[in-house]
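As structure tokens, the structure follows; a few thoughts come after it.
Heads up, one of the protein chains got dropped from this complex, but the rest are sitting where they should.
Let's look at chain A:
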Amino acid sequence: MSLTATRRDARPAPAPPAPERPRRPRRGDAGPGRYAVMVLSVLVLGVPLLWMVLAGFKQPDELYTVPLQWLPHSLDLSNYAEATSLVPMGTMFLNSVGITLVGAAGEMLLGLGCAYALVFLDIPFRRAIFVAVIFTLLIPQQITIIPNYTLTAELGWINTYHGIVVPGLASAFGTFLFRQHFLTLPASILEAAELDGAGHWRKLFQFIVPMSAPTIAAVGVVSVVGKWNEYLWPFLVTDDPDKMTLPVGLTLLQKVDGMQDWGLLMAATSLVTLPMVVVFLVLQRRLVSGLTAGAVTG
């Protein structure tokens, strides 16, 4: 018994319990600080949008008030009616949709093809070519506008849809993002495709594209938003309202000197902006995962 006791006494004292590692907040958990940041971000981004939509229902006497009046007296659609009567908003909306979809699709196809060639084809100087592609991101659009305009005019493409779309089809941004993503794809898949007798087009569209959905979604959203919002080039090459896009159409509602009719402008701007807000809301998850795809290559 004493032996047992002795043994027990001789045992080293138990080590103090290791301090519990702070539990990483589960996805979905958020401390008050994070909530505050999120709420602030939503307010900073959301309040101007909300103001824009509400202002579209207001008459001048509701807009020019002190203190600020947030809510309109009624959901008066007269600003929308006036905007659509002053400029052909319906036609411009269709122009914007068509030009955006065709332009973004073309940009993505070219980006995919270019990135595929840079990663999977054994072409000489491909690194130099990639650097050259990236370098085009450093050239401001304004520098290329006059030569582009001259060429477009010589081709007789002023006031045409292809005059708006074609000069903007090449996308260094898309090529860069696709290339970075393609570098992360396992080579074994392409080897299997080759054994299957797949050519380049089949490899690209049957094997690579399905594995690149998030990146394609990300490039797609960025491209669609860019095309939708583009102003300077469509403005320069169109002077016919029936060929104009929505952002250019807004120009027709602006006033030099006189009082801006902000209710009218906000109604029209809502029509221009909200489709893109919807696109973002629908594709936001894919956009985030796509933009981060290929970020870690180690």
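What we mean here is this: contacts are C-beta pairs under 8 Å (C-beta built on N, C-alpha and C of every residue); 3 or more make two chains touch, one makes a residue touch a chain; residues count from 1.
Simple rule for what comes next: contacts and distances are computed from a predicted model.
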{"item": "Choices \"Sigma-70 family RNA polymerase sigma factor\", \"Citrate lyase acyl carrier protein\", \"Extracellular solute-binding protein\" or \"Sarcosine oxidase subunit delta\" - which one is the UniProt name of the chain not shown", "value": "\"Extracellular solute-binding protein\""}
{"item": "Absent-chain contact - pick from A:V37, A:L50, A:A132 or A:I146", "value": "A:I146"}
{"item": "Chain not shown: contacting residue from A:V66, A:A187 or A:L281", "value": "A:V66"}
{"item": "Positions on chain A contacted by the hidden chain, ascending", "value": "60-61, 63-67, 142-143, 145-146, 149-150, 153-154, 158, 232, 235-236, 239, 241, 251-252, 254-260, 262"}
